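First comes the structure, then the notes that go with it.
Here the complex is missing a single protein chain, while all its other protein chains stay put.
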């Protein structure tokens, strides 16, 4: 089913813009879920040569449909090479060979530090247990740069993380160097409302783009810290028919 | 050519007895040359299930002819598994998985320490350069036990090594434990004259067996330290027709 | 050479109360049938190790057999939470669950150290995260050449590792292919090794991406066709994504889970095993 695209949903705007963020990437270490959708869309649109790397061991996977899990057989069958998980993390990720790490998150803070471990629910309830780290701490540390994609809400964009699972920019510019993290860290957070990028001086994430029809006020209301805006806040280009067609084909396959 | 065996040469006595020393082994890490001949003979005689492991990456090699080098194609083609060299040394050897390490040597001393690095030639000449360590230091350290096969002469059996490439029993019993070496170390040195084994208390290698027709005096004369003899020095059983036939088939193949 | 045995016998012999057990398989080749046999036999007080606990450990945890979990990502892949795991962590039901929590890179390297006979492994990891705080299995080490400080993780050496593979021959040599994850390391790090296989064949035929485990590095092999279901065995089955989706509502509710466990595991003797 590839009907003429209707108007894009917020999630589609998020995924299309996340895919566009891979325009300059040669290799991408892909988290499952939203990052995988975006990276696969990039391969079908602006970046057909993009090398997709999944932590399950697939280097250069070319799935025909979106994998439900990072270990789907499709990933191994279409890969240029399949390697062991230790090799993946040591030789391919840790060595700094991957241009872009593409992550989701449960929560981020204003420096794009990520929590996927545990979230407090107040004094009378036990903290909510999340899945945990997976590959994210070392993806965030070691890739050339990091993209984060997640839905915008005060539940996800929080003032203070209960637990730092993966380091973005720590407590501000310079922290990554002090910690000895070798990649440049997060360069964009792409949401269903717009795009946040780090302030060049402070590394605090500020609103730089809004999707068509979204206001800065909406973004601020969905952010758990006082969201600053860049001097000029742009508007993302609307999805092209080709992008939407490709995305819908991918998610319905 | 498998004529009825003639009388065995000293080298054949050495190799046949070296093969017999593998009677109880399940897995053997095989050095090239004399050890490889002995280990392959064991597979054709007393130990058909012996698993031969070559440092080039072949696990369970079953060569039809003696390989000239540890990297002969035959080894990979007949192996149960082929692994990378780092995997071989880390996962298979270092982990202590191999029953017997079978080594040659340029020189050994009375504690079966091995030199394959450099040999002094007197004050006016540069030291003679040998090939070096190869896999031997960690084979000697990590296998369950070690067998050494080499020809008996005062050039090879020396009072003091110019260079310790691989540790046998160091300076005597207890040294391996002090050094943290996990295998039991050398348990026999098989030569063209007989067999030396470590004294249970001191770990000094003493003459325990002679090949038929060889005298203890011959062995002493071929040893660069004052060779002690065990309380009872046995005589090795003469090679059987089957052993000699198999050995000659192997070396002529 | 590995013994070829019926699964119930092999589990009874190899998996013991109080053991540290690793059942590995990265989405692919997860040894569900062996886990169900462990549940049927009630082997308990287990410390379970696994990079991705997945539905297989959700079931063992819910069955009350697990006192501690060593892991790096505890979700239902592509679906969401592991509710039995969460219930144990958040509410201590059916018993409290101690956690030893790592990143994937850390877990993989813990197995590598274990397989290599080393007490620890070195990696670039954990810097700046809260994961290192208070973990007894994460530390640091200084490079003697550069002075740089790096993360160290303690070797992981399970008492027993259980995996599922496609084939074994009659000597117990094992062949698996496709995504083979961290299985070789988990096997070589363990004291005892149980491998369930789709089938026992006369001869293993080398194939692209094939990983061979020699029979002498394996303790026991059991033929269990479909033993990885609802995960899959490349060449034999496909992942049962519907099962993973269905697990979410089943596992959300303690009573529904308990009924499911009784009907699908406890009362189903040696299902699909020979």
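A few points about this structure:
The letters A, B and C name the chains in turn, as written, and every chain counts its residues from 1.
In this section, a contact is a pair of C-beta atoms (placed from the backbone, for glycine too) under 8 Å apart; a residue touches a chain by one contact, two chains touch by 3 or more.
Note that the structure is predicted; figures quoted are calculated from it, not measured.
Considering the complete complex, the chain that is not shown touches A, B, C.
Of the options C:91, C:140 or C:264, the residue whose C-beta touches the omitted chain is C:140.
The residue from A:97, A:220 or A:248 that touches the chain not shown here is A:97. Check B:107, B:165, B:191 or B:208 against the missing chain and you find that the one touching it is B:165.
In the full complex, chain A touches the omitted chain through residues 26-27, 49, 51, 59-60, 80-81, 90-91, 94-97, 142, 182. By the touch criterion stated above, the residues of chain B touching the omitted chain are 32-33, 55-58, 67-73, 75-77, 82, 84-86, 88-90, 93-94, 117, 126-138, 141-142, 163-167, 170, 175, 179-182. One chain of the complex is left out; on chain C, the residues touching it are 117-124, 137, 139-146, 148, 150, 152, 154, 206-210.
Heads up, the rule we're going with is that only the chains that are shown with their structure count from here on.
Chain centres here are means of the Cα atoms, and by that rule the chain farthest away from chain A is B. Distance between chain A and chain B, defined via averaged C-alpha coordinates, is recorded as 57 Å. With centres defined as mean CA coordinates, chain C is found 28 Å away from chain A. The set of chain B residues touching two or more other chains is empty. For chain C, residues that reach two or more other chains under the stated contact definition are 112, 184-185.
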